[in-house]
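Of the protein chains in this complex, one is absent; all others appear in place.
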Amino acid sequence: MTRGYRSPDPAAVSTGVEASEAAGRFVGQSVKRVEDRRLVAGYGQYVDDVRLPGMLHAAFLRSDLARARVRRLDTTAAAGLDGVVAVLTAEDLNHYVDSLRSSVNPPDLAIVPGHVLAPGDVRFVGDPVALVVAEDRYLAEDALELIDIDYEPLAPVVDYEQAAGSPHLVHPELGTNLGASGSGPDPGLARVFESAHLVVTETFHQQRQCNMPMETRGLVAHWQRHAGRLDLWASTQSPHELAFTAARVLQIGEHQVRVHMGDVGGAFGQKVYSGRDEMAVLLAARDLGRAVKWIEDRRENLMASNSARVDRLTVTMAVDADGRILGAEIDHLSDSGAYPLGGAPAKSAQLVSMFPGPYRIPRLGWSTATVFTNTVGRGAYRGPWQMETVGREMMIDLAAQRLGMDPLDFRRRNVIERAELPHTTATGRVYEQISPAETLEQAAEMIGYHSFRAEQAEARARGRLLGLGLSLFIEPTSMGRGALGAEGAVVRVEPDGTVTVSMGTGAHGQSLETTIAQVVADELGVEMERVILRQGDGTPYGFGTGGSRSAVIAGGAARAAASEVRARIGRIAAHLLEAAPEDVIVDRGSAFVAGTPARQVSVAEVADAAYRRPESLPEGVPEGLEHTARYRAPEVTHSNAAHACICEIDSGTGVVRILKYVVSEDCGNMVNPMIVEGQIAGGVVQGVGGALYEWAPYDADGNPRATTLLDYVMPTAAEVPILEHGHVVTPSDTPGGHKGVGEGGAIGAPACVVNAVNDALGPLGIRLSRQPLTPDTIISAIAEAESR
Amino acid sequence: MLAEYGDEAKPLAGGQSLVPMLAMRLARFDHLIDLNNLGELTGVEHTGDGLRIGAMTRQATIGADPLVASHAPLLAMATTHIGHFQIRNRGTVGGSLAHADPAAEYPAVAAALGAKLEVASVRGTRLMEAADFFEGAFATSLDGDELVVAARFPTWDDPSGFAFEEVARREGDFALVGAAVGVGMDTAGIIRRASIAMLGVGGAPVRCTEAETALLGCMAVGGDLDEADIGRLALAGSEPTDDIHASSSYRRRVGAVIVARAVAAAARRAVESSREGCDV
Partner (left out) sequence: MSDRDRGHPEVSVSVNGAPRRAVLEARRTLADFLREECLTTSVHLGCEHGVCGACTVLLDGIAVRSCLLFAVQAQGAEVTTVEGLAGPDGSLNPVQQAFRDCHGLQCGFCTPGFIVSVTAFLAENPEPTLDEIRSALSGNLCRCTGYQGIIAAVQQAAAQTLKREVLEP
């Protein structure tokens, strides 16, 4: 199923890691997914499919004003409705929780007030005010309509660019709307800017976007009074993070929390942390002593689940007459909304750190700030720092244009070459196993760069608006720090020879049941279908799935545990076969003596011996056949990619059509190329959505204007380009040589598409810097250009 | 039943617009009267001067009906723009007309073709001109106890041509702006009849009478017809709606482009139809 290119010359991009080490019977192959058997048959088990005896249903009353004091809140009528079990407000729940902090504890989570429900005032449209728990969901919603609430409206803070100076405070407790700020001036930059051939400044804006997983958030919480135990079923990326939150909020031990992982219908960063809504449901379940199910509806998801990408980035770049970048200065402002989750300040630091990207940018000065507004909180969304790529890649096109230079040539002049590695950026990042120059060339070749320029000239002569965009980036993956730094795995060969791998991951579409089975099956020498992945309750602590970390970190842990088990299988088999352990090969579920395959014993027989015939084990080999390992990742593992696309604009309607889209990416050795390409494609289309379609704006009063899927416009199959994939393989120095790849598509696509649109609009003298490029945006720009 | 319950009741046709409003609790009725089992409200029937289409006829049926394709081609063209095939499987012509969404396709087609609506109540049945039926956004001149039971779409004499053009954010979305156009010619190729109805620009499907008049007497193809001019004329003085998907000025400017494209296509088809007529 792998389409498009392979590395034109693998030897040219080898770093010395032996190819044979990476390729296996399963690893490196486009193996079909294990998950699909149940999912295509309709037997997936998502959180809303969980049914428990006596289960109650919860629904939130949410504020319909952006900022207001609650004058009256009377829940009597709602509580009196037949079938309603409880109506809970801030008075009932807020005293349990002091802050929204998570185990990662990014700074904003520490400072945002920890109000579970709105504490006498509401701070955004969607702010949870009360929680109704009833015998069924219809009744719960009926009861919401009976809650008598009266507000005194207050002037809201809606525009993040004005928030810092606003006299109105989103969180009065904090005394300021400024969430966090920082700067790293480079005193030498002033002289560079003075003497440079050209200095270009531009401000780029990204708009509010929603993660929009097809499955909304949801949670079933069951406090088992008899056992003093909380059982949870959740749509989560991070079962252990949920356990952490539940234990903290309920003031119980983490050993009293069992998180059952079923299927999760997408998340893209939205389901890493547990926020106020989840806390309210947990507390309600504990207080009621019954199972409580809360399934967010789509309007809530669009208005009250974290959104993302509200960024302003001003870039000033100095270049010499030959098109070499001499230095840059960036100023970043982001909108944290009212109750952010997941660390906008931390992402600002990441943004600054990644700004140099794949180019030689010798100097960088920076400043960042994030502000609170009366809008929904900011959260993580696939490549949360990707504004650096948006700003840098659009600035590069702008600088090239000002120099009269072709944007591909400009990039070639500045891109880091293999011979320069390791390369340390102006922000202190060290690149070792990357290949930006190679991916740039591969993408240019795949898109047909030079023939396109001829075609474009011809099309322009006939009045057609055709454009090509490029975008390069480095993707920091698999962060090896803090709570995210390591993962654990238990690899257990069961007595019948089947294999259970227990991990703290929270797969929600990444295909870990397949890829972890590939890794472990190869490592153990067994068939893949004999290996299953278990997540959630009873697994070793891990941060879960996100941050493009599973291939490297989870894969590393699985590999480490399996490797030890494989050694034990070898020793036991050698003993049973009366051979030397170093002569025993384990393959396809059998252990045999090298050279005499007839002398063999199955892994099942080895397992049987390990558990049921301990007397048959060799001395020094422990009983049983399982091992727990943790894998600590390097500080960071860098992937890289080049995107290129061609678009055509209908000058009459402003509609942009992407005609061709190629991605050349280097994520090291691929565990499963089909899955890698699936991850890239999904990210690219989200990025295309962000560039052209998706937008969740607020009006001046702070009312969200996109609360249905008719108004929140994500692309369908009719709008998307058919992607072509190219691969350059530069193995990382982690076991297996893998790198993360989950976020890259969404990081590279917006700038690529916007650059293509600007290239198409070039003849009209138009250059857009504010997403999304809707038909309206484009037509108003054309109208304005005509009137100039 | 409508007579009995008045405003507390709402007839439920395909439900593709009404049910979402109920699900989001944006609308509420004590009684929903399901019309889906009323077989007598379905079917496409040739009446000599046009088609009579039962109100509960599904959009999918209309889109696939050979009578519609030959006698009301504009209706067939518009149908492909309605939502998605799953929506058209349930959505009905009567529901779409009575819902009167300003961005919906069928009201514009009804306005362009000069359709008549059969409206029934316990008091009897009356025939209403489309122009009188639509009053504004989601507003019709139906009385509370009345129900649309059928729509009559007149067939235009040959040679004539039609076009339906719209621009939407995505395939299947409501139009930002769109136009339904009919052009009738004499045998010399001169436009003698013209109809332009726009959707997405105002509270109700808008007939562009000035632009229609300007079309009369033009050669359909290869003569003095300036489509761009017709488009501008169609939108002159209009104050289209402003929403999250497009501004009023977008709708005005692009509406003119859409009208121009539709007029050109309709005129071309009119000429083609006259050629086909000669072949026979």
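Labels for the chains are A and B, by order of writing; each one numbers its residues from 1.
Criterion: contacts are C-beta pairs under 8 Å (C-beta built on N, C-alpha and C of every residue); 3 or more make two chains touch, one makes a residue touch a chain.
Please read all numbers here as calculations on a predicted model, not as lab measurements.
Peer 1: Where the complex has a chain not shown, which of A:Arg37, A:Arg191 or A:Arg481 is the residue touching it?
Peer 2: A:Arg37
Peer 1: Of the listed residues B:Met24, B:Ile190 or B:Leu216, which contacts the missing chain in the full complex?
Peer 2: Final answer for the missing-chain contact: B:Met24.
Peer 1: Looking beyond the chains shown, say which of A:Gly678, A:Gly736 or A:Pro775 touches the absent one.
Peer 2: Once the missing chain is taken into account, the touching residue is A:Gly678.
Peer 1: So one chain is hidden, and I want to know which residue out of A:Tyr46, A:Tyr541 or A:Tyr611 touches that hidden chain in the complete assembly.
Peer 2: Among A:Tyr46, A:Tyr541 or A:Tyr611, only A:Tyr46 touches the chain that is not shown.
Peer 1: Extract the touching residues of subunit A with respect to the undisplayed chain.
Peer 2: Touch with the absent chain occurs at residues 1, 32-33, 35-37, 39-46, 48-49, 138, 212-216, 263-266, 268, 295, 297-298, 508-511, 674-675, 677-678, 681-686, 708-710, 714-720, 722-723, 745.
Peer 1: By the contact criterion defined above, which parts of subunit B meet the unshown chain? Give residue numbers in ascending order.
Peer 2: Subunit B touches the missing chain through residues 15-16, 19-20, 22-24, 32, 34, 36, 60, 83-87, 89-90, 170-172.
In the analysis below, only the chains that are shown with their structure count from here on.
Peer 1: Counting only Cα atoms for the centres, state how far subunit A is from subunit B in Å.
Peer 2: 44
Peer 1: For subunit A, which residues count as touching subunit B in their complex?
Peer 2: Residues 141, 145, 299, 652-655, 693, 695, 697, 705-706, 708, 710-711, 713, 715-716, 718-719, 774-776, 779-780, 783 of subunit A touch subunit B in their complex.
Peer 1: What residues of subunit B sit close enough to touch subunit A in their complex?
Peer 2: 20, 24-25, 167, 169-174, 176, 244-247, 249-250, 253-254, 257-258, 261
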